[in-house]
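FYI, not all chains are in this one, though none of them got moved.
Labels for the chains are A and B, by order of writing; each one numbers its residues from 1.
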Amino acid sequence: MLDNFTLPSFVQVIEFLGTFAFAISGIRLASGKEFDWFGAYVVGVATAVGGGTLRDIMLGTTPFWMTDSIYLLCSALALICVILFSKFLIRLDHTFFIFDAIGLALFTVVGIQKTLDFDFPLWVAIIMGTITGAAGGVIRDVFINEIPLIFRKEIYAMACAIGGIVYGIALSLDLNIIVVHLMCGVSVFLTRILAVKYHICLPTLKNHENN
Amino acid sequence: MLDNFTLPSFVQVIEFLGTFAFAISGIRLASGKEFDWFGAYVVGVATAVGGGTLRDIMLGTTPFWMTDSIYLLCSALALICVILFSKFLIRLDHTFFIFDAIGLALFTVVGIQKTLDFDFPLWVAIIMGTITGAAGGVIRDVFINEIPLIFRKEIYAMACAIGGIVYGIALSLDLNIIVVHLMCGVSVFLTRILAVKYHICLPTLKNHENN
């Protein structure tokens, strides 16, 4: 998700973990629907790169994963792990949840930064950051024919939006861009972790109709 | 949906009403699936801007809503209305149906005109007009995990196609472009209104197979 940026390699490690965690989530949900290895791989890839692909198409640029094979290789590694260690993975649920939250935070920062680099206003960048982080999960749920989880469960995409607002505030304070990125990422991460820990959900719409 | 056109402001009012009606339809269907506020907003936005976004991506241009925040604000207003007045809205069903038909007509005209401005032939423009008007509803139904309504119910997308043909005929008669737009829009609107009033449906395919 880092495209052509030159960023320190610790970000690349985080990015790899995030991609891996997103792919794992897609592959495991696909396994619940008895997908074959290929189908599970497609769902894993779509979960990991779907949001960034949608962002890049709307920005009018080449989808990031077409310029570096690491994302598809990382998803392939996730598939192999699920095939070999699926029983064992359940015990690692907490670890993957942390990876997933880290990935969400990083993807949001990358999405916002890339959109600003294309000279779009901040509000578009916040939406693109949210799409980068959360749209992969929506595509995953469409593929497995379920109502998208993020539309109903604990705060997820909203964490990206909050991170985006923090990004905007930090930017307006003229802080160093590394600090801006960190503040955005940490706020996404903490929002997500706290939302799950305390089961913080957005209010649900009441249904007064029978449509 | 009007992008960079300079058009009289009464069109902007109609456009606002159309966007609002489309967003309301998405948000209300989402409420039937117990989506949270964020999920309902996403569905509302997708219904309102999804068709035009798909059109712009295929035309190779920046999605229209990324250049003007009014569309997302209009959808947010629709969300607030559903949250505050959901019981009351049912009584307004007829009003929203009219707004929706007006929006459908306007979106069709805008989609056709924009495609012709990009130098595509008329048949592509008619398809793009139909996509602008009707694809948002398909995306909405995919998100709420239902079979798209427009594939089975009263004439909807077909009204856009009919409007497109009227557009082509009016254009070939060398009429003033405002008249062409009006004839196209009115024919979409009337087709839709009459289809619902008299329950005019297209024939259904018979199923002789068990696939």
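To be clear about the criterion, contacts are C-beta pairs under 8 Å (C-beta built on N, C-alpha and C of every residue); 3 or more make two chains touch, one makes a residue touch a chain.
Worth saying up front: this structure is predicted, and the values here are computed from it rather than measured.
Total copies of the shared sequence across the full complex, per this structure file: 3, with 2 shown.
The definition used in the following text is that only the chains that are shown with their structure count from here on.
Measuring from the averaged C-alpha position of chain A to that of chain B gives a distance of 30 Å.
Interface of chain B with chain A (complex): residues 27-40, 42-43, 53, 57, 60-63, 66, 69, 72, 82-83, 86-87, 90, 142-145. Those residues of chain A lying in contact with chain B across their complex are 57-58, 60, 120, 123-124, 127, 138, 142, 145-148, 150-152, 155, 157-158, 201-211.
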